[in-house]
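Note that this complex is displayed minus one protein chain, with the remaining chains in position.
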Amino acid sequence: MSRSTRINGSPVVPPSDASLVECEPGVYSILHAGTSFEVYVTENCIEVDGHPLSYEIKDPRQWTRSAGLAGVLGKATITAPMPGKVVRILTAAGHVVTAGQGIVVVEAMKMQNELKSPIDGVVVKIAVSENEGVAAGAVLAVIEVAG
Amino acid sequence: MSRSTRINGSPVVPPSDASLVECEPGVYSILHAGTSFEVYVTENCIEVDGHPLSYEIKDPRQWTRSAGLAGVLGKATITAPMPGKVVRILTAAGHVVTAGQGIVVVEAMKMQNELKSPIDGVVVKIAVSENEGVAAGAVLAVIEVAG
Amino acid sequence: MALPRKILIANRGEIALRVIRTVREMGLRSVAVYSDADRAALHVRKADEAAHLGASPSSESYLNIPKILAAARHHNADAIHPGYGFLSENAAFAAACEDAGITFIGPSSKSIGLMGSKTSARRVAKAGGAPIVPGTEEGITDAAEAETIANGIGYPVMLKAVAGGGGKGMRRVDRAEDLRSLFDSASSEALRSFSDGSIYIEKLIENARHVEVQIFGDHHGNLVHLGERECSVQRRHQKVIEESPSPLMARHPGLRERMGDAAVKAARAAGYFNAGTVEFLASDSGDFYFLEMNTRLQVEHPVTELVTGLDLVRLQIEVAGGAKLPFAQSDISLRGAAIECRIYAEDPANSFFPSPGRITSLAEPSGPGVRLDSGVYPGWTVPLDYDPMLSKLIVWAATRDQAIARMQRALAEYHIGGIRTNLSLFRLILNEPSFRAGDLHTGYLDTLLKTQPEFQPAPPAHVPPIAALALNQQKKQEAPAAAAVPSAWLAAGRAEQLR
Partner (left out) sequence: MALPRKILIANRGEIALRVIRTVREMGLRSVAVYSDADRAALHVRKADEAAHLGASPSSESYLNIPKILAAARHHNADAIHPGYGFLSENAAFAAACEDAGITFIGPSSKSIGLMGSKTSARRVAKAGGAPIVPGTEEGITDAAEAETIANGIGYPVMLKAVAGGGGKGMRRVDRAEDLRSLFDSASSEALRSFSDGSIYIEKLIENARHVEVQIFGDHHGNLVHLGERECSVQRRHQKVIEESPSPLMARHPGLRERMGDAAVKAARAAGYFNAGTVEFLASDSGDFYFLEMNTRLQVEHPVTELVTGLDLVRLQIEVAGGAKLPFAQSDISLRGAAIECRIYAEDPANSFFPSPGRITSLAEPSGPGVRLDSGVYPGWTVPLDYDPMLSKLIVWAATRDQAIARMQRALAEYHIGGIRTNLSLFRLILNEPSFRAGDLHTGYLDTLLKTQPEFQPAPPAHVPPIAALALNQQKKQEAPAAAAVPSAWLAAGRAEQLR
């Protein structure tokens, strides 16, 4: 099998001696070594007994990912996850930023939310200005890996 | 439209000025004349705000029924709704019975359950004997409309 | 003796899950057991560990003592909770646990033995000073002897299987001339059901209520009662609705204390510890008689939990671990009113025939004052091998009237699709003026069902058109799916031409 399953970013080999049954669509009961697990598989997350895990599958026939892979190509685009209003811009084009650093603050659903850089890099572009309304998916900023 | 909808046995014309939205598969919110209804449609029943209703649809392309139509062809076959054991036979071939009269008692799920004739008629056949185990769907008795 | 670390729950369905929940809250580990039919059951999904017992028949699984003990050993469980039903009142099972060094979460095997037989329980209770219904002290198998005794007691009388339960081997006898034939049928039913045809005879208390007292004891001699439950709404001697407090108590000041005292005395006479229930028949005038004792957690224990604020399963585990009861009788107080409805997979429109099968859709009630102890989920196939109980819906409110209104609200929110359930039965009962007035007796429901055999009220006139609208929409959506299978279209077209 050329399929590889990554859970929380690491390759994982599933046990071969477990009992698995799908109870509801996407909900599995797994018994392994006497222990009972309840697993919820959704589009963007797997939950095992309350532990949320991200996943990726690489497959000759399929490519599914849940974890944001921003940065793997040397570039991260920060987009608005929903319609809102830009209330503050925390950096500027040309500035060096680190992963986790706030880039833009968007107000949506009555709350102010800081969007962060997923990578270490340089701000290539700030695509919005303060007080601008933005649609879901609108590009707010682009960061490039330095060097 | 040649489709006819029967609810609880009677033909019914749905309102044309209602707002309908499917909230979950088979679950509808309907607003009509200011009143809010929650409707669950399942294979064998419709529930409107807790009122269970049976239904039939006659359609050039489909035929669905939920109410038992035993008797319409002048004959009723009583079958075991689940595996169990015949514990008592309450009548015999040739006897005249009325709708609702008990025919056979089957024990299943730790309970004794009396199966009744759905029609007035004559017992044509008792197909089982006391203490016999029966599978789901097994024919227990046949009743025919008299005359 | 110490608090267990890992508890195997020798049961299934809602009670297994209910125990698992408290085990988790106590920071302990739970081990579910399951039969072939229950691999995907909710209690297996929710437990920390799970052990397969065997094939679906109870004898191969939930009633199989060696398999259950083997599972406990394999999983290093140091205690077993038996739930209710199955092995919960089996003295041999309790003894086997004791012998294996596994804590049985319940009374001693000796207490179970003493109170398990109805005639023995009567003797013990009588010795303890509890009032008992006039009747035989020994099981009888001879119809002639029965006739003599019944004539002495006076009619009407009840015949009951000594080893009985669940209404099996029970008969009401109103006239001397009916005694022999009814005795014989009761005895043969008892023999078939319990391998023991012996029957005891009791005076029948007309219009009696079933009122039971929850008792609790520790291993240090402390015994208290936790108030009563009224369980008079029964169908064929099976409880259907239970509540606490009993409406009878408001009419007879001091009755709760007197019944509680009698219950504690009966339990003390049996050397009882852990949770137990002493059942009484009570008359509207406030007389009461010992009926029997259930030496386990009761199905209806949640109503007591809601009015006392106690977690009885937690208390069971703590007491089994050697803890002293953390309260005295005077610390117990009841607040408000709680009602429980037992939701079954059965068809009220068809003689309450069991209706196992797949639950295709499920909407569960919640919100203020609603507790749902369920053992099912959407997609679960209710197996035909066991009792068809799906869940228990329990509500609490400040008053009985408010609790009834809350239960009606919760029932209206409860939808179970794909199988038949008795939800409509509760809608009927809770609407009855006599139920609302608290005028109950054990024959109440059977009488009600006789007068209203077709109790599904006709829907208001504006409802069927609404149903038709939803139905048409549903069928419209199903049509495109059919379109994906061209041969089906062809077949339909042909069928149409043939008309």
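First chain written, first letter: the chains are A, B and C, and each begins at residue 1.
As a working rule, contacts are C-beta pairs under 8 Å (C-beta built on N, C-alpha and C of every residue); 3 or more make two chains touch, one makes a residue touch a chain.
Note that this is a predicted model, so its numbers are computed, not measured.
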Discussion item. If I'm reading the header right, one chain is hidden. Which shown chains does it touch across the whole complex?
Written reply: A, B, C
Discussion item. Of the residues C:R18, C:R209 or C:R296, I need the one that contacts the missing chain.
Written reply: C:R18
Worksheet, complete the sentence: Touch assignment to the omitted chain, from A:T5, A:T77 or A:T91, lands on A:T5
Worksheet, complete the sentence: In the full complex, chain B touches the hidden chain through residues 19, 21, 23-25, 29, 31, 34-36, 38
Response to the item:
Residue positions on chain C contacting the omitted chain are 17-18, 21-22, 24-27, 46, 302, 305, 309-311, 314, 335-336, 364, 366-374, 397-398, 402, 405-406, 408-409, 412-413
Fill in: chain A residues that touch the omitted chain in the full complex
3, 5, 7-8, 10, 12-15, 18, 20, 22, 24-28, 30, 32, 35, 37, 39-53, 55, 57, 59-62, 64, 81-83, 102, 108-111, 113-116, 136
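Definition applied: only the chains that are shown with their structure count from here on.
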Worksheet item: Roughly how many whole angstrom separate the Cα centroids of chain A and chain B?
Response: 51
Worksheet item: So what's the Cα centroid distance for chain A and chain C, whole Å?
Response: 48
Fill in: Centre-of-Cα separation between chain C and chain B, whole angstrom
29
